[in-house]
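Only one protein chain is missing from this complex, and each of the others stays in its spot.
In this document, chain identifiers A and B correspond to the written order of the chains, with residue numbering beginning at 1 in each.
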Amino acid sequence: KSGEMAKSTQLIDNETFRAYATYTAIVLLKMMLMSLVTAYFRITRKAFANPEDTASFGKGDSAKKYLKTDPDVERVRRGHLNDLENIVPFVGIGLLYALSGPELSTALLHFRIFAGARILHTFAYLIPLPQPSRGLSWAVGYAVTFSMAYKVLKTVLLL
Amino acid sequence: KSGEMAKSTQLIDNETFRAYATYTAIVLLKMMLMSLVTAYFRITRKAFANPEDTASFGKGDSAKKYLKTDPDVERVRRGHLNDLENIVPFVGIGLLYALSGPELSTALLHFRIFAGARILHTFAYLIPLPQPSRGLSWAVGYAVTFSMAYKVLKTVLLL
Partner (left out) sequence: KSGEMAKSTQLIDNETFRAYATYTAIVLLKMMLMSLVTAYFRITRKAFANPEDTASFGKGDSAKKYLKTDPDVERVRRGHLNDLENIVPFVGIGLLYALSGPELSTALLHFRIFAGARILHTFAYLIPLPQPSRGLSWAVGYAVTFSMAYKVLKTVLLL
């Protein structure tokens, strides 16, 4: 048992990997929050996508009117999809980057900027802030992921 | 070669990691199945998104009428997107959780409940079952992922 534990905690004892784990958990939790925000707007705006979700409002036409799109709901959904499009590459490339032996301080810089940029992106999308707030915060997260991918490919390239 | 093999099978020999690998493969395969269900409904409902997909039905207007949305197709697509939104956090946070040294029995409990909840969610979405079936199965999977994230952050936090 102890040998097994030693193996399982190996990676997690590495500081760079711990930093990766911390920021990955944070950005994935932030992404998960978008589901709750969507649910909040669907309920307050009474705008649902599935007939079974409106059954509590009555039968027939009285419930059917709640099957609609709402600008606020669609905005959150676009933000959620943008998270998927950008946080998935961060999680995948970030794992390889953390394993490629970067300096802890360099790795922390990457992870902190990415997490900060994505949190800003969410505020810029949901408030919404005037452009280029959202565009810039997106670009910063994108550039961080690109920088990590460059380090990964430079370190491991085996085609 | 043998030294290399020893390295590569290290993680995979850990029972908690094997459980993680098993359930991650299962939920990702389940998610992949949604593509086949979408294709099935697109073909049987003759509802396509791309002009080149309807070319076999003839030219011009006779093919154009198959470029439409269909409620059943859209339902499967919403289920597929919901899978992405929830299974991606499970795969990412679950990996960190499996490496954070939980008890095997606790880890198995998390993985089994998540996989069961997501399979129920798919049935609740596709049949569809009356609410709150889909809502509850979504919430259970969400809570499991949240619980794993809490354990990860408690174990590794390095900001």
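Points to keep in mind about this one:
Simple rule for what comes next: contacts are C-beta pairs under 8 Å (C-beta built on N, C-alpha and C of every residue); 3 or more make two chains touch, one makes a residue touch a chain.
Since the structure is predicted, the reported quantities are computational estimates derived from the model, not experimental observations.
Even with one chain removed from view, chain A keeps its contact list with that chain: residues 10-11, 13-17, 75, 78, 81, 84-86, 88-89, 92-93, 95-96, 98-101, 128-131, 134, 138, 142, 145-146, 149, 152-153, 155-159.
Although one chain is not displayed, its contacts with chain B can still be listed: residues 4-5, 7-12, 15, 17-19, 21-22, 24-26, 28-29, 31-32, 34-35, 49-50, 52-53, 55-56, 80-81, 84, 87-88, 91, 95, 112.
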